[in-house]
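What you see is the complex with one protein chain gone and the rest in place.
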Amino acid sequence: MPNTEMIDRANAAREKVNTEIVPALLEAFADKAESIAPTGDLIPQVFVKPTALLDVALWLKDRGFNMLVDVAGADYYPKRDPRFEVIYHFRQFPALGMIRVRVRCTEKDQPHTLSHIWPMADAPEREVYDQFGVKFTGHPNLKRILNPDDWEGHPLRRDYPLRGPRALINLDMPAELNRFAAFVDDEHANTEKKPDGK
Amino acid sequence: MAQTFDTHEQDTMQLSIGPHHPATHGVLRVILELNGEIIVKAAPETGFLHTGIEKTAENLTWNQATAVVDRMDYLNSIGNNVGYCLAVEKLLGITDRIPERANVARVILMELQRITSHLVFLGTGALDLGAMTPIFWTFDLREHILDIFEEVTGQRMNPSYMRVGGLAHDLPEHFKEIVNNFLKIAPGKMQDLKNLILGHPIFKDRTIGVGKISEEKALALGLTGHNLRITGNDYDVRKYYPYCGYENYDFKVPTRQNGDLNDRISIRFDEIDESLKIIKQGIDNLPDGRHIIEDRKLVLPPKEEVKQSMEALIHHFKLVQQGFEVPAGEVYQAVESPRGELGFYLISDGGNKPMRMRVRGPAFYATYALGTLLPGHYVGDMVGIIAGIDPIFGEVDR
Amino acid sequence: MHPYLPLLIYLLVALVVPVAMSILGTSFGPSKPEKYKFLPYESGHPTSPLMGRFPVKFYMVAMLFVIFDVEAASFYPWAVNLRELGVFGLYEMITFMIVLAIGYAYVWKKGGFSWR
Partner (left out) sequence: MSDVFGEDGGFVTTTVDGFLRWAKSNSVWPLTFGLACCAIEMMNLTSPRYDLAQWGSEAFRASPRQADLMIVSGRLCNKMVPVARQVYEQMAEPKWVVAMGACASTGGIFDNYAVVQGVDNVIPVDIYIPGCPPTPDAVIHAIQMLRERIQGNDPKGGLKVNA
C-alpha cells in the first residue's frame, strides 16, 4: 500500500515546469537565459546571465517558487572560461516543482544579491564570496563567514592547494613565517622536557 | 575584527556570547546588542568549526568521501552517508538496482540515528533550561542505540557504514533481536521523559510564547525540519520526496501550530514515536538477500573470490587504487536529517573524484535565523532559543 | 563564661580561616602572572568595552532588592525568640509587614517590577 501520491505530484509538477515554466522563462529572457538538458536528478536547469539573475528570481517567485532551497558556488577552473558558477535551487511549495538556475560568472561581473527577497540568502552568499571570491552587489555585509577575517585566498577554488598556506612552506620553515608560531612562545613549545618517568 | 554596531541610538550594551560558552551548544558566537535585559539586535557569527570538508571531499574518491561526510553533522552520521550515497547513485543511475535489504537497513539505521540526535537535543535542551535529570535519562537511553550501532557497524559514532550501492558489510544475524530489545524498552522510557520535561511548570513558563515564528517568515528564512513544522507547515523530505522506500512505510509527520519554543521541544517526542513506528515496520519485513548492489565495477568482490579468480583480483585492484568513474553531471538529492532538509549537490566531471560537493545544511539556515528570532527577548530566553533550533556546528561550518 | 564568648570565638574563626587560606594559597600555590590572566574572560572573544551608561532599570532592581531583603532579614531575630515575645510580638510583626506590603503594592502598581 505505498502511497505514491507524493511521487506522482512531484513528477507532475516537474512535467509542468519543463513544459510551461522553462519555455516561458527562455522566451521572457531571450538573450539572457539558455536551457540545459537535465542530468541525474531530472531537475529542470537554466543558465542565466549574472545581470538578469534578480529579474529571473522575481519572475520565478511570482510563479509560485516561494522556497529558495540553496545558494551554492562552483569552480570549473581548467575546463571552462567563465570559471565560477553560482547555483540557485528554487522550489514551488506545496506543488513540489523544482528548478535550478545556474549563473556563470567570473570574478568581475557580480550577480545581484537576493537577500532582500529571501533573508536566508544573506549567509550562503557570504559563503560563496568567502570560498570562491565571487562578490554580490547590494549585499548588506559581504564579509568572510567560514575562514578567519584575515585569511588570504579563497579555499574552494580549484587552483587553491588542499593544505592551503602549509602546502607552500617546507617543514623547517623559519618560525616567523609559520602562521601559528606567534602563539607558541618558546617556553611553552611542545618540545618542553617531558616529566621524567613517562 | 568583530562586527560592531556603530549606530548607538540609545545607550545599548554590546555583549558577545562567545565561541566558548556553555549556552551556545558548540562554537557559535552571537553578538548581542542589549538595552538592559532586552535583546535589541543579534548577529550570529560562525566559522569556528570550519573543517574544509567540501575541499577535502574533492580530493577523495567517491567511496572514500563517506568517511569525511560522516563527520559533518556528527549527530546524524548515517543520515549524511545515506544522503551522499543516494546522490552518487542518482548520478550513476543505479537507484532502482539497489537491493531491497540495503534500502530497509538504511531506513532503520537512519531512524535509529534520528532518535539518538533527538535524545541529545532533549537532554542538552532541558539542561540549558535548568533541568538536570533529563540529560542522564536521555544519554542512558542513547547508550542502547549506540550499542546497536557498535554491533552492526563496529563503531558508536561516525561509523561510515554506507557505500555507493548499499551497505559496507552485511547486518549481523541477531540484528532483529537487538533492535527488538530496544523497541521493547524505548516507549516506556520515552513516556517517563515526556512526563518529566513537558509537565514541568517552570519548563512551561520558560518556553511558551518564546521565540515565536510564523510560517511565511520561516519559509523566507529557509527553515526546514522541526523549525518549520512548528508553524503548521508539514514539509518533510521523507513524505514529499520519498527516498530509500519511505513511501512504503505509514507514518505521520507531527506538526504544531503556534511555533514557539515549547512546540520545538514537544514536537520531538512525537517525532521519536513516529521513528519507533518506522523501525518496527522495517524490522518486521526486513528482506534477506544481498546487502549491496551486484555490480563488479562499483563493488569490491568478496575476499575468497579474489583469491581464486583473476578478473576478481583485477576488479579489486582497480577499485582500491582508483575507485570508479561517475558520468559527468549535477545532481541535488535531499534527505530528511533530524534538523531539516539536508541537501547534497554533487557535480561530477566524469572522474573518480567528486568535482564539487556542496552540502545544504539545515542548521546553517537555522543558526542565521537567530538574527530575527532573538530580538525582543530577554537574555535568559536566548539560551532556550539557541537550544531550540538544535544547531550542530559541524554542519553549519562544514 | 562571659555571655558574649561564643560570639568572639565565632568572629575569630571567621577572621582566621579566610586569611589563612589566602596566605597559604599565594605562598604555596604555583603562580605565573601572564597577560591573558588579567584580561576579563569574555568567552574567548574580546569585545568593545561598554560605551554607554548602564540603564537605570538595573539601579531600580538593586534598590528594591535592598529594601525587601533587609525586611526579610529582620524576621530572623523575631523568629528566634518568638516564644518570649508571645502574641504581642506577632501583632508587632504583622503591622511591620503591612507597612511594607503597602510599599510593595505601590511599586507593583507603578510598574517597577516589569522590565519593559
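Each chain carries a letter (A, B and C) given by its place in the written order, and its residues are counted from 1.
Keep in mind that, in the parts below, contacts are C-beta pairs under 8 Å (C-beta built on N, C-alpha and C of every residue); 3 or more make two chains touch, one makes a residue touch a chain.
Worth saying up front: this structure is predicted, and the values here are computed from it rather than measured.
Within the full complex, the chain left out of the display is in contact with A, B, C. Remark: the omitted chain is touched by one listed residue; of B:His21, B:Arg206 or B:Arg339 this is B:His21. The chain not shown here touches chain C at positions 27-32, 34-37, 39, 41, 44-46. Contact between chain A and the unshown chain involves residues 146-148, 151, 155, 160-166, 180, 183-184, 188-190, 192, 195-198. Touching the omitted chain from chain B are residues 18-22, 26-27, 47-53, 55-56, 67-68, 71, 74-75, 120, 124, 135-136, 139-140, 142-143, 156-158, 393-394, 397.
In this section, only the chains that are shown with their structure count from here on.
With every chain reduced to the mean of its CA atoms, the largest distance from chain A is reached by C. Chain centres here are Cα means. That of chain B falls 47 Å from that of chain C. In terms of their C-alpha centroids, the spacing between chain A and chain B amounts to 21 Å. For the pair chain A and chain C, the distance between mean C-alpha positions equals 55 Å. Multi-chain contact residues of chain C (touching two or more other chains): none found. Residues of chain A found to touch two or more other chains are absent. Residues 1-4, 6-7, 10, 39-41, 43, 45, 66-70, 72-76, 79, 87, 89, 93-94, 96, 98, 100, 118-120, 122-124, 131, 141, 143-150, 155-156, 160, 162 of chain A are the ones touching chain B in the complex.
For chain B in complex with chain A, the touching residues are 1, 3, 46-47, 50, 52, 54-56, 58-59, 90-91, 93, 219-222, 233, 235, 239-242, 245, 247-248, 250, 328-334, 341, 343, 345, 347, 349, 355-356, 358, 360, 364-365, 368-369, 372, 397-398.
Within the complex, the chain B residues that touch chain C are 2, 4, 8, 10-21, 29, 31, 35-38, 378.
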